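The other protein chains are all here in position, but one chain of the complex has been omitted.
Here the chain labels run A, B and C in written order, and each chain numbers its own residues starting at 1.
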Amino acid sequence: MKLGLDPGTVATARRLAARAAEPIIELARTHTTVSVERAVLRLAGITGADADGTPWVNRIVDAVRDQVGLEHGVALPFFDAYEGGAYERDAYKRDLRDLRFRLPTGAAAEKARQKAGRAVRDGIARIDGNRRDRDKRLAEYGDPPMPWIYLIVATGDIYEDIPQAQAAAREGADVIAVIRSTGQSLLDYVPEGATRQGYAGTYATQENFRLMRAALDDVSAELGRYVRLTNYASGLCMPEIAALAGLERLDMMLNDCMYGIIFRDINPIRTFVDQRFSRQIHARAGIVINTGEDNYLTTADAVDAAHTVIVSQLLNERFGHEAGLADRQLGLGHAFEINPALPDSFRMELAHAQLVRELFPDAPLKYMPPTKHMTGNIFAGYLLDAFFNLAGVMTDQSIILVGMMTEGIHTPWLSDRDLALENVRYVRQAVGSLAEDFRPGPFIVGRARQVLAESVDLLARIADDGLLTAIADGTFGVTRRPPDGGRGLDGVVRKADGYHNPATEILDAHD
Amino acid sequence: MKLGLDPGTVATARRLAARAAEPIIELARTHTTVSVERAVLRLAGITGADADGTPWVNRIVDAVRDQVGLEHGVALPFFDAYEGGAYERDAYKRDLRDLRFRLPTGAAAEKARQKAGRAVRDGIARIDGNRRDRDKRLAEYGDPPMPWIYLIVATGDIYEDIPQAQAAAREGADVIAVIRSTGQSLLDYVPEGATRQGYAGTYATQENFRLMRAALDDVSAELGRYVRLTNYASGLCMPEIAALAGLERLDMMLNDCMYGIIFRDINPIRTFVDQRFSRQIHARAGIVINTGEDNYLTTADAVDAAHTVIVSQLLNERFGHEAGLADRQLGLGHAFEINPALPDSFRMELAHAQLVRELFPDAPLKYMPPTKHMTGNIFAGYLLDAFFNLAGVMTDQSIILVGMMTEGIHTPWLSDRDLALENVRYVRQAVGSLAEDFRPGPFIVGRARQVLAESVDLLARIADDGLLTAIADGTFGVTRRPPDGGRGLDGVVRKADGYHNPATEILDAHD
Amino acid sequence: MLTTETRQQIIRPYGDTTGDAMIQLSFTLPVPHGPRAEAAALQLAGKMGLDPVSVVHSKPMGPDFTFFILYGRASHLIDYAGIDVPEGREYPLLTPKQVNLAIRTVLNRRLVVVGACIGTDAHTVGIDAILNVKGFAGEKGLEYYREIQVHNLGAQVEVDVLVRRARELNADAVLVSQVVTQKSAHVHNTKQLAAAFAEQDDPRPLLIVGGPRFDTVTAAELGVDRIFGRGTTPGEVAGYLVHALMPSWRPDE
Partner (left out) sequence: MLTTETRQQIIRPYGDTTGDAMIQLSFTLPVPHGPRAEAAALQLAGKMGLDPVSVVHSKPMGPDFTFFILYGRASHLIDYAGIDVPEGREYPLLTPKQVNLAIRTVLNRRLVVVGACIGTDAHTVGIDAILNVKGFAGEKGLEYYREIQVHNLGAQVEVDVLVRRARELNADAVLVSQVVTQKSAHVHNTKQLAAAFAEQDDPRPLLIVGGPRFDTVTAAELGVDRIFGRGTTPGEVAGYLVHALMPSWRPDE
């Protein structure tokens, strides 16, 4: 604790964040969404898609919604109508066309509830099994020391991604993230199967997850080091992707309470409902979430808006805790995005990074490299990335996303990644525990305290005026998003009395 | 003073260095060399070369040596024989062939002494004038803040060097060094005129000095910032080049007590005699010398041999003080040369650099970039140079030689230099006064103290066994050089009683 | 106003000496590290016209790939005199006042501009820099111009939606941003845009596309009127709008 932050101020900040979050949590508890319901079906083992590629879970939820509405959840109507036993789940494919849904009552409801419960329990058991499997592998290999090195692959083709990911792991990556295709977050369904056609990223599909997980398990065994896999529980299908991540043993997921709202123009209510359910699954699966505050600094100025990052982290923390995530699952995000032309830019970065470190001492912070000020000058870029790596080590960050010198040009090439890893490796190795020799003086301490004070002020305003108002006003990422705007609002449904969700029942009990 | 060095140990180190230096100083006082004598003639205004390019000063000194020996100095025999008045100095060119030398006595000696004194005083007056001129320009423009940025040009062609030097100055260089052609240090004469034919550097000639000085004066005026010029008073003509530097208003000179011995296989005695005279001129001219300890680490290991750098710096300091140099003229050299593959390499570099800083608080330390571990990987090189720049700022070095990412490949290109300057500029600007936040912990403090202790041990051994023995044993740069080996020993002459040198007379008085 | 005369007619790259023609390159070959891979790298450099050439760095990246850095002398000459590039721009830069005056004078109504990022591209910073009042590089964006009515549809707009909105709004000009270029997404999306407007019966609005990586395509190839690249400022776009839509107008000096 080098900054000497006032514990009272920190406590005030957390109290205000809880107050600001409360109405949103209430909203999330009282609503469901098409994607939450589809996620339930996925947990219940419903897989596959029709001939047009529309997943069966979408077909089912749409049909239930049309016929009886979703306010009671999809589980009872579906398992009431669906005759297949728990172990011949694929039967629905044949006869979905003929299924007629109703809201069962009495014994029928009880029977449906049992069937649904059994099916979902199986799914959650698989998630639990994966968690144990991960723990076993970690125990066997030992966990790499932090900061973990986090690398992205983004070819758009899972079969190009795989060798690149393996190469990256061999070169020292601790975490591999497969970036998604540009369009996926706006799709209101999860594509099926192995894919080779993404733009600037590869589709998140269950099969792609499986293929990559298997490839990384191979390379983990080869290296004697567990290589983590990351994807995105974000966008319109956030809950479903969270479920798939749990089912396929992904280890970390990008998952933010506000990213979709601000950067994908997804409806705020939809997002807040979806994120709660997805986090409950992440909590159960032992998955570390990564929040997206770094993104704010690509559209807002990193100095002016430094406090908005802190505010958002405190909100993400509150929402995360409420959904059952432990501190060590909160990979709160922040970024090295101060304009390098500013005097003392690096020391300001140190102030911000150290502040985040001290505010969230137990969270596996995810520190993002410079992107906004990366140009076509790959040498300048390599330099900036080095100082990012240095800041990461000096302020004891947990997960370091490895910056690419070609950030301003193209998605990473094989050689970009290799050079980027050389950069991190040199910095980590050369500076060792330089944190020991880093004792912030008045400039850094002053800057950190100032940002904390600004955060408290902003939180107080949000607690009074409401988070939805703040978002509508462009508080985060200088982007205005009204509560009734954006995509996906029509997929939100207020829960009726008697709403039944076999998954939340298990997950809520778990807390 | 962050390392808490023991003042007693530091004092012991200095005392031992003085003891080790004493016999060498005695040697230097009691001998002269052909180059010292030629330097006297140069100060006396003898310029130009014969049709074969042999400088007249060489022709004269050789002739005097042949006819009467050099043990009384060249001044009396030459000015006795030479009829030209002080202001028609070029007359000797016509009749050198006919000059017959003798060692004058009595009134003739007195007359020769007067003529010589007048001529040399004129030369020294020009040096004094240059010093005043520099001071005036510095007062007018203001001196740039330290660390000064030091850049080399090395095209081999003075007319390519000039635009490159001007470009470098415009991009922010505070000091320009014109590297010499590979062969020059072994030439026992200083070439004449403007040259375009150097290998990996450009010949140091009076005319090249003049051309570059004028070009930098132009660019200084354009920029409103005094741009310093550096060259090499090193090799077999060290004293003469020192004289030319004073006459042409160079500002800094590479000048080391042992570099020529170790890296050019120049005879130790020759070197020690030459360096004393050259430093007396530098002292007078207000020139900052740069010593060459960095070079040891290109042949020796930077960790194992760290203490040899300190020992050599203490010796260079002692020799420098004795020759009349002030602390602020002692640009002691050291370098960032630890193998980057070693754990904690950067923290060890910080320990060494901080140690040098604290041992020599008033010296304008010259910090040299990585060279030995620079490969063809220009990205890795750019990174290493960045950490060198960082170490420079964190430990408050005075003069930073800018490292080139292509160090492992070729002498610097225009674009290499431009990129290198971008690197330094970013680091200086971004980290600002990071030194304020740098408080060495036990690792760094421990390493620094260890190096100091090893230095004291080595100095004690040298004080006992003699510096010439230590050099013969390969103490510096793991290169063995016996006292009677190497080039140029035949140019050393023990002074006779009645040796006369009008320059040392003035320079000694000045101390 | 094209300038073709120049002092130096034929130029070569410059390392540290006029005429040395030295350049640097780097690439990966999908072959294992070793002397044979190095020979392959030298062969490629040779075909590119480098001679002599030197592999200064080669590094295995896993068992199947090798990364190379090379330096060499380019044998090609550049006919600098023959390069006909507009030295200035082919239309004058105007102040916001002049732009407003031009629109009032010639159109006698507000000029309607519709902007969007199309396809799945969500990078709005570039188009916002051109359209939003805040602007770019110290210049205010088009919203600041009193006589320009700006409709910024934001990101991830589908082409048919854009075409419909442009028609509804009677757009004079449609400004589209494309930043993601992987697999030439920007080129495909822009061509699709041009095709969609071409299908309409109405005279189509002026089509302007922008983004940082359109270097080697031409507006004609894409079917649009104009491409703007890296570092474009709002003023440049405003000047172009006047030039293209009100060609007769000349600013008073």
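As a working rule, a contact is a pair of C-beta atoms (placed from the backbone, for glycine too) under 8 Å apart; a residue touches a chain by one contact, two chains touch by 3 or more.
Predicted model only: the values in this text are computed from it and were never measured.
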Message: In the complete complex, the chain left out here touches which of the visible ones?
response: A, B, C
Message: For a quick check of understanding: of C:Lys59, C:Arg213 or C:Arg226, which residue touches the chain that isn't displayed?
response: C:Arg213
Task: Return the single residue from B:Phe78, B:Tyr226, B:Phe263 or B:Phe319 that touches the missing chain.
output: B:Phe263
Message: Residue by residue, what part of subunit B touches the chain that was omitted?
response: 154, 156, 163, 166-167, 170-171, 181-183, 186, 199-200, 263-265, 298-299, 376, 409-411, 413-415, 418-419
Task: Spell out the interface residues on subunit A facing the chain that's missing from view.
output: 154-155, 157, 160, 164, 375-378, 408-415
- request: Write the list of subunit C residues that the hidden chain touches.
  value: 3, 8, 11-15, 18, 22-31, 34-36, 38-40, 42-44, 47-49, 51-56, 65, 74, 76, 78-80, 83, 85-87, 213, 215-217
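Assume only the chains that are shown with their structure count from here on.
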- line: Cα centre of subunit B to Cα centre of subunit C, whole Å, reads 52
- request: Give me the residues of subunit A that touch two or more other chains.
  value: 419
Task: Send over the residues of subunit C in touch with two or more other chains.
output: 59
